[in-house]
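All protein chains but one are shown in place.
Chain nomenclature is as follows: A, B and C, assigned in order of appearance, with residue numbering initiated at 1 for each chain independently.
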Amino acid sequence: MAKIRKILVANRGEIAVRVMRTCKELGIATVAVYSEADRSALHVRTADQAFLVGPPPSRESYLVQERILEAAKKAGADAIHPGYGFLSENASFVRACEKAGITFIGPPASAMDAMGEKTRARQNMIKAGVPVVPGTAEPIATVEEARAYAEKIGVPVMLKAAGGGGGKGMRKVERMEDFESSWRAAKSEAMNAFGNDAVYIEKYLEKPHHVEIQVFADQYGNTIHLNERECSAQRRHQKVVEETPSPILTPELRAKMGEVAVKAAKAVGYVGAGTVEFLVDVHRNFYFLEMNTRLQVEHPVTEWVTGLDLVAWQIKVAEGEKLPYTEAPTPNGHSIEVRVYAEDPARNFMPSPGRINYLRVPGGPYLRDDSGVFPGYTVPNTYDPMISKLSVWAPTRREAIERAKRALAEYVVKGITTNVRYLKGILSHPEFVEGDYDTSFLTREHETLLGKGEDPQLTEASLLASVVYAYQRDQKKAKTLTQAPSEGGKGGISAWRLASRRGR
Amino acid sequence: MAKIRKILVANRGEIAVRVMRTCKELGIATVAVYSEADRSALHVRTADQAFLVGPPPSRESYLVQERILEAAKKAGADAIHPGYGFLSENASFVRACEKAGITFIGPPASAMDAMGEKTRARQNMIKAGVPVVPGTAEPIATVEEARAYAEKIGVPVMLKAAGGGGGKGMRKVERMEDFESSWRAAKSEAMNAFGNDAVYIEKYLEKPHHVEIQVFADQYGNTIHLNERECSAQRRHQKVVEETPSPILTPELRAKMGEVAVKAAKAVGYVGAGTVEFLVDVHRNFYFLEMNTRLQVEHPVTEWVTGLDLVAWQIKVAEGEKLPYTEAPTPNGHSIEVRVYAEDPARNFMPSPGRINYLRVPGGPYLRDDSGVFPGYTVPNTYDPMISKLSVWAPTRREAIERAKRALAEYVVKGITTNVRYLKGILSHPEFVEGDYDTSFLTREHETLLGKGEDPQLTEASLLASVVYAYQRDQKKAKTLTQAPSEGGKGGISAWRLASRRGR
Amino acid sequence: MRYFAKLQGQKEAVPVDIEPAGENRFKLTHNGKTFLVDALALDHGAVSMLVDGTSYSVEFDEQGDEVQVSVRGQVTRIDVADERRLRLRAATAGFSVEGKQVISAPMPGKVVKVLVKQGDEVKEGQGLVVIEAMKMENELKSPKAGKVVELPAKEGTAVEINAKLVVVE
Partner (left out) sequence: MRYFAKLQGQKEAVPVDIEPAGENRFKLTHNGKTFLVDALALDHGAVSMLVDGTSYSVEFDEQGDEVQVSVRGQVTRIDVADERRLRLRAATAGFSVEGKQVISAPMPGKVVKVLVKQGDEVKEGQGLVVIEAMKMENELKSPKAGKVVELPAKEGTAVEINAKLVVVE
């Protein structure tokens, strides 16, 4: 049971910082890796050591196993934490770590093999008696075969990347006319995200809820679940808001799903933190969707209601400790997480990389900001647009919603556009408040969520403030011009524009 | 049981913002009051309405009852939350609110009368059978009488303002030579802080712990306690670090002290949130010190281990709701709060008001920042130097300490000097870590806490970084000079100085 | 002094008169109503505004070609000019939405697809170019019906923010 003394975090952004925070609290040294686009990133500044692993594209840096291992050796790291995404679900990387004598903080390669390819996972789950969504058992080789299968089971169908999760390489096909373009898009995204373009087909369930169970296993076969997370607020199969407990789960259903999730994990000899994702239909039948063999983005909500530090647990399990519990702790209160993206919901969620000129994060009781950025940081255009996760806790769901809305109202980000207002729109929507929202919610209610409605009093206040702002800056400029007539040459630029530039 | 719809917060700084946060979550409108020194303050920006109540000195603004009430009427507020300090323990203000038909969120004037003057409180407690620290039963009129009494019971003695708490108007006298200057200082501070210069004398207990019990009572006589807070890390009788549970309390002692605290509150017909402060001596005898008839600065640690929102409870009790519990919830885990002050510990804690040029608050799991400032804000020199409270939670005390240290390491404040490093020194000190630190700890270990020890590797890194910084700025300046030779006139200013000004 | 303020989505700029009325105080007349406003400019483009005791924490943010104004979670895009500038802009069509339309890169990224050719007739809302940034593909659409008169966008090239991609007339 060797203590881990130095961990290389093979990731970037908020999750790299989050893992390092726990390492620091445990007295474990940290090593960052970074691409050329991330020289100024927060994870590089947070780590004790940092090594360059290549140019901006992930495939040439964060996904290059040899470079990561080389950095680990150079730094003398005895373990690697993969975060989520990148190499976190790559069994060959786990084997490479083993070979290099470096502890991989995650499940064994065999469990990843069993769950990593989603088609193989489905076969394994069927064997273990876990209910799965109807669909192909294997990735499909050609678009013609795929088309034929889709026609057989009937649209809507889901095209899914066999090699990974997180909404990448996933397409819903509603009309057969769109089949070919969706197929190509799914394959190309899958290749980009996971280096593997295998795609398979599942029947699309109507109005399903996405509910997932957090599982944890030690090296001695002890496997428990830590309850569920409701993740049905999705856009393009990308989670936007997550919460626990799920508003649609009864204690009985929770127990049943938890039991199945533990069975699934045990079936593949799982070790560490993992998540078994299910779809729950309108009749509250649930089907295995996939297992994410790593830490999830949304793990903070589970931490809030259990009081645990899942990253600390991952490290302890990797060191060979036994799980401190033998069964799921009863969830305490309610937690909601919202993902803050650098994107403009009003313009079809167009990404908005760029310099963060000003940043004020919310404070006060029972909230948590997991961020990978800082004021003055330039968000690069190369990676995922998620810049922060805001999560809150409260005794009840209703209070948690109000707290999250209050926190979002305090969030100020300048220089880039974020989805903060859109998130508030989700939390204020009656369907969300009521609790029974399915995975079609965000798409279906898109217009309402954008919150086009304006408060005339606030519009008037904005207008008055704008005029005062322009006036004050013009006055200031006039003074400057008198003092330094040479600046007069800039008269071509509108004073407003010039003024706000100075305002920075 | 009238619902409160609009609350005027008769305070400033972090506590005003903290109260408004809860109001917002409860759907209650908020009204700020501000002095001329606070026009740019965060509480003015956070509130729905804001009214000027006078010039900078508190006695001409925040302490002027008529102005506060006038603002409340103008705004149509149906309740006033006093925060802590200022008018929060002023019985005449409670009566004025009653007369004006505005709900005062706090205990009735009678309970304040009974506890507000500390000497009267002592008499009431003796009557109720609560143990008190030996000392005078009344404020002392003249310095001669005071001297005589001090000589009788023998130094060390404590001089204490009868009219208020929070370490203001308090002096420890160790040698009779210092008696008169301490007396004068205590009276003048008391007058400044509470508008009342009455001072009394208590025997100074050796190596006492300051342990306080949070109590809560509704309007129907239901009174419970919410466990204790350990506040022995004090400097000049001003708390610096607080935690709960107290590392020195056994469950038996906790129960006993809780019982006595409830008895004390009941004896005066208490309603709302209050705190009964005790001194605990080396033999674990405890003595009533005073009752703070308001919310405490350090209430977040109690919130962390109980999951409650004490401000929400205050409001609900004021609305006439019953307490939801009938006894103290068992504390869950451990919480520590540190107070971030704008002061320089290395220079005898000299205050450091001024402009906050840059601010980065910590993030990640289980921490909370209650702040009254923002980047670009100028901390005025008129009020208390506390700018923020950082609190953390963890399952165990050891983990909470590590988490708090990690969080402090992330705190970046530029433009003013803070005690952040000093706070880290406290949390790292063996006496604190071990847990049995008394109220003399900070003074006794002052030199160690300043952490004069330097890590030569970090000193070297600082030196190298400074040279790079100077060089880069000089290069930039040289470029600018070539482009704009007129700036050459500034050659008299050191490039370093000039450079760092630009770096802002 | 008279300013003209134009809210996004509105055709016309509305006149607002402003006069100083003491330290950080202004008398504003808009739409026949007069307001006495206490407006304190803070750093980083923030303004604390009090109107008749009501507090508005206003945040200004300039991004690319726009100024966004946020108050209590509501974001409005507002353009302000004084009389001289308004005339100037009217002349250069800066205040108008007619005429030649330049479609430029709304963010730094990579041109992954060009969907039109020089000289093509396009409909309003028709896709012109696909840009990839942050792992997301975004299709830029034509703001009006017209003809592609310029086409600097090249597939596979990286573009900076505001780089001209297509001109439709």
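Keep in mind that, in the parts below, contacts are C-beta pairs under 8 Å (C-beta built on N, C-alpha and C of every residue); 3 or more make two chains touch, one makes a residue touch a chain.
Every value quoted in this text rests on a predicted model; they were computed, and no experiment measured them.
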{"item": "Left-out chain, listing which of the shown chains it touches", "value": "A, B"}
{"item": "Candidates A:C23, A:A50, A:V211 or A:V276 - the one touching the absent chain", "value": "A:A50"}
{"item": "Contact residue for the chain not shown (choose from B:P247, B:G333, B:P351 or B:G435)", "value": "B:P351"}
{"item": "Sole contact to the chain not displayed, among B:E252, B:E434 or B:E454", "value": "B:E454"}
{"item": "Residue numbers in chain A that touch the chain omitted from display", "value": "32, 39-40, 44-51, 74-75, 375-377"}
{"item": "Contacts of chain B with the absent chain, listed as residue ranges", "value": "168, 192-193, 342-343, 347-354, 357-358, 381-385, 408-409, 412, 414-417, 421, 424, 454-455, 458-472, 474, 494-497, 500-501, 503-504"}
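In this text, only the chains that are shown with their structure count from here on.
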{"item": "Euclidean distance of C-alpha centroids - chain B vs chain C, Å", "value": "46"}
{"item": "Interchain centroid distance [CA atoms averaged], chain A/chain B, Å", "value": "38"}
{"item": "Inter-chain centre distance, chain A versus chain C - centres from mean C-alpha coordinates, in Å", "value": "31"}
{"item": "Multi-partner residues of chain A (at least 2 other chains)", "value": "358, 409"}
{"item": "Multi-chain contact sites of chain C, meaning residues that touch two or more partners", "value": "44"}
